[in-house]
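The structure appears right after this line, and notes come after that.
The complex appears here without one of its protein chains, the remainder shown in place.
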Amino acid sequence: MVNVGVIGATGYVGIEIVRLLQNHPGVNIVSVVSQSFVGRKISDIYPNLKNVFEMECQELDIEKISQEADILITALPHGVSKEVIPRLIEKGKRVIDHSGDFRYRSVEVYEKWYNTKHEMPELLDLAVYGLPEIYRDKIAEARIVANPGCYPTCSILGIAPLLANNLIETNNIIVDAASGVTGAGRNTELPYQFCECTENFKAYKVATHRHTSEIEQELSLIAKEEILVSFTPHLVPMKRGMLCTIYANLKYRKSTSELLKIYKDHYKSEFFVRILDEGKLPETKHVAGSNYIDIGLVVDERLNRVIVLSALDNLGKGAAGQAVQDLNIMCGLPENMGLTAPGLYL
Amino acid sequence: MVNVGVIGATGYVGIEIVRLLQNHPGVNIVSVVSQSFVGRKISDIYPNLKNVFEMECQELDIEKISQEADILITALPHGVSKEVIPRLIEKGKRVIDHSGDFRYRSVEVYEKWYNTKHEMPELLDLAVYGLPEIYRDKIAEARIVANPGCYPTCSILGIAPLLANNLIETNNIIVDAASGVTGAGRNTELPYQFCECTENFKAYKVATHRHTSEIEQELSLIAKEEILVSFTPHLVPMKRGMLCTIYANLKYRKSTSELLKIYKDHYKSEFFVRILDEGKLPETKHVAGSNYIDIGLVVDERLNRVIVLSALDNLGKGAAGQAVQDLNIMCGLPENMGLTAPGLYL
Amino acid sequence: MVNVGVIGATGYVGIEIVRLLQNHPGVNIVSVVSQSFVGRKISDIYPNLKNVFEMECQELDIEKISQEADILITALPHGVSKEVIPRLIEKGKRVIDHSGDFRYRSVEVYEKWYNTKHEMPELLDLAVYGLPEIYRDKIAEARIVANPGCYPTCSILGIAPLLANNLIETNNIIVDAASGVTGAGRNTELPYQFCECTENFKAYKVATHRHTSEIEQELSLIAKEEILVSFTPHLVPMKRGMLCTIYANLKYRKSTSELLKIYKDHYKSEFFVRILDEGKLPETKHVAGSNYIDIGLVVDERLNRVIVLSALDNLGKGAAGQAVQDLNIMCGLPENMGLTAPGLYL
Partner (left out) sequence: MVNVGVIGATGYVGIEIVRLLQNHPGVNIVSVVSQSFVGRKISDIYPNLKNVFEMECQELDIEKISQEADILITALPHGVSKEVIPRLIEKGKRVIDHSGDFRYRSVEVYEKWYNTKHEMPELLDLAVYGLPEIYRDKIAEARIVANPGCYPTCSILGIAPLLANNLIETNNIIVDAASGVTGAGRNTELPYQFCECTENFKAYKVATHRHTSEIEQELSLIAKEEILVSFTPHLVPMKRGMLCTIYANLKYRKSTSELLKIYKDHYKSEFFVRILDEGKLPETKHVAGSNYIDIGLVVDERLNRVIVLSALDNLGKGAAGQAVQDLNIMCGLPENMGLTAPGLYL
């Protein structure tokens, strides 16, 4: 059994990690840290867990959690990681982090898009981008796993086979994305209030969302050339779920079925990537509550353009589920352990 | 391993049974019957199950499924059971049924509320009302288990301790209930269309809902006198979840905490009944996706009246989850096997 | 033209008043006060009003608004009214207020339920409870109109004909109510966050909601005896709309159609009260966006109990619409001026 501590356990990503791990046959949750709720039972904050997981929230005591846990998963508000992660690393712990801090190869790119100085550049060498479908081997050995953003996971896995097989022009990639409101976290700002969100659809952070740079970094590495993308997120009045609609111009004439074959081949060993048959398209309800990502595509032969649709649960494969997948890899456990629940649909 | 067949597998209750059983460590699903989708893979109808459960829908062939399965779970439209269940019983099979046909002790009551002749009165003796918290021992031996309605489950478990302990006047029990839209099944009638349901709240079948008679039957058995109740269902614009708000006049002065103590005591051995502490009230999101029923209560001392709130997932403890709980009991498996998932909350 | 100022114009009730009045043929909005947004155009806060109503939010300057406006409508957070209303009255202004401060005949009742000292008891004599269907004549002359709460409006109008005609027992009246989330105002607390509200249903403030006392006051006046009621509010995942399900025991045998006749007669002169025909029940989508209240009922002859269903838009007849109705009465304008929009349904 792996002993795991969850730091930032009462946010939406944190509690989803707890929900997954409490039922994980290879893991013990040994501590849950929540500065906002020190001393209160986690089932007091999330009563769905009553009788299921009753652990008390601790304050952040690096000494204590380092003794208890082998691996720490951090789901902290931006800017707090720097207080926590260097000290955990110092204690010899391994960390799966959910901030943007360790996702970048270039400190400059990070600093430009996050508009802040990087506080721990010396730790970047220890970090691996936690997308198992690309970095599985490195994740297995990593000291720090930087769990990817939800939008990047959904975008990169949707585009990767096209770039890896040199099938598309690289100067006109457009990712039009939409997410459920849990993507904003347990956030009490006005725009996430029920009456402001429901019966509404909008784009936000057009041309400026930080995840753009994360997507570009990984696509560029796959393509072995610099890739820039348009990335436009939208907010959907639903809790869980994310869909990316990706547009790219084909270099060569390819049919929908030819491309699907390439996708199926590309992901043939990937448990959590489901390539849909021709004529089928992903829907968020098919993946909500699961760690799957569903990918479908259509070639618009009139325009010689491919439209790829990729869907995942932003709290699942887009965050907590992927963290557990990374954890399994890091610990030599079966990669899908504790993660086989299908989406709820209903 | 118990071999189970699901008849009516592509309705909302049927597919929830499939979702639960495909992950149940003590059960094999050996056949899924769906007259509407014969020959199609179930993951074709419910793509959340792609790669997870790919069995093909069969037509209803009593001979064949009787050979394959030990126990059959039927989730059929009203009126179809009579074609199916007697023949299964004849074959020596045990059945968990979701219709109203086997829930009644009195053929007359059934015929009055269902406004139809009972087609299989001779089988009633084989049937047990499948509410484990009351009939656990009989369920263990039963040939036919009549899985209770969702509203009755939520109402009866909410009221039972009051009647069992002779705490309330029996002539003024009011059950004001609300359900998510999955309660109507995979129903394409206009009132269940998205634009007709969303941003709407309404009562329906006021003073005439069939579940009234089911609630009254069971409460009368507990009280050992005839109990009549007002039961008013409402439709909530959400998928899963049910809440009953129950009003009853207390015979004696009791405080909230005294009553909660009685409830906790009454249900102290019940895994799936969670009595909330004073000051806490159930919410459907705490139980949605689980087999739990949460019960809270408040005594209004001004009026010497108790208000009990009970919440469950109408597809979980209100239908499929309870069916699996019954199945476990019938097969001598741990009662919570395959049913320990907490509610999703998000 | 009546010159009206709206104080607290950027809350949900305030902005609904603005939306109604900007299109009212007998009214000029002369000032909008919002302490949070002084100097910003109201269409900047609510962009639906761009090009429609562009007035700038002012700070609260009693001197200035008293010169500009004949009547002031106040939709202020609890506790702020006392700074504002006495000074407006001193200036000779008439006020329509949305707080609880002027709704009570008894300072004691107010102080008990609001758990605070009443700050302006000397003004109570000037105040009229702003329910036109009961107090039309007094509203016409009133200095202060205390606009009723949304739940009381929906409950009182639903029950009034029963009490006025001495048809029910007065010791077992139960009001089970449900409201959309706008009822909580423009409120950024966690329970009103999208992900906490959507796909959820819950009761709140069971046996303790302040509106109980307001309902009881008015019902007692109608019945000419002290009436106590059970009142249980619930939160529905929708924006606008309120439904009350009211239970009362009949003193005499009456059929549904007999009672409906009494209701139709009772409200025969009321433009905004629609009594539904037998067999029809109100739904919130039929009234959302309008000033109508729809009332239907069913007699449960088994129990000799009537179940009354009343539905309104909590922002319409439950707040802003009723304020405009009161305003029309106060100014001698046709009572439905500016208020004839039907519900949206869609």
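Worth a mention:
We call the chains A, B and C, going by the order they appear; numbering starts again at 1 in every chain.
The rule is simple: a contact is a pair of C-beta atoms (placed from the backbone, for glycine too) under 8 Å apart; a residue touches a chain by one contact, two chains touch by 3 or more.
Because the structure is predicted, anything quoted here is derived from the model rather than measured.
The chain not shown here is touched by just one of A:288, A:319 or A:333, and that residue is A:288. The residue touching the chain not shown here, chosen from B:186, B:205, B:251 or B:280, is B:186. Here the missing chain is touched by one residue of A:67, A:166 or A:230, and it is A:230. Across the entire complex, the residue among A:178, A:275 or A:315 in touch with the chain not shown is A:178. On the side of chain C, touch with the chain left out of the figure occurs at residues 12, 15-16, 19, 22-23, 46-53, 182, 198-199, 239-240, 274, 276, 280, 283, 285-287, 289-290, 292, 294, 315, 340-346. Against the chain not shown here, chain A presents residues 172, 174, 176, 178, 180, 195-196, 198-204, 206-207, 228, 230, 232, 234, 236-241, 243, 245, 247, 249, 281-285, 288, 298-300, 302-303, 305, 307, 309, 311, 346. Across the interface with the omitted chain, chain B contributes residues 12, 181-182, 186-190, 192-199, 237-239.
Note that in this section only the chains that are shown with their structure count from here on.
With centres set at the average Cα position, the gap from chain A to chain C is 46 Å. One finds 38 Å separating the Cα centroids of chain B and chain C. The residues of chain C that reach two or more other chains are 195-196, 198-199, 237-239, listed in rising order.
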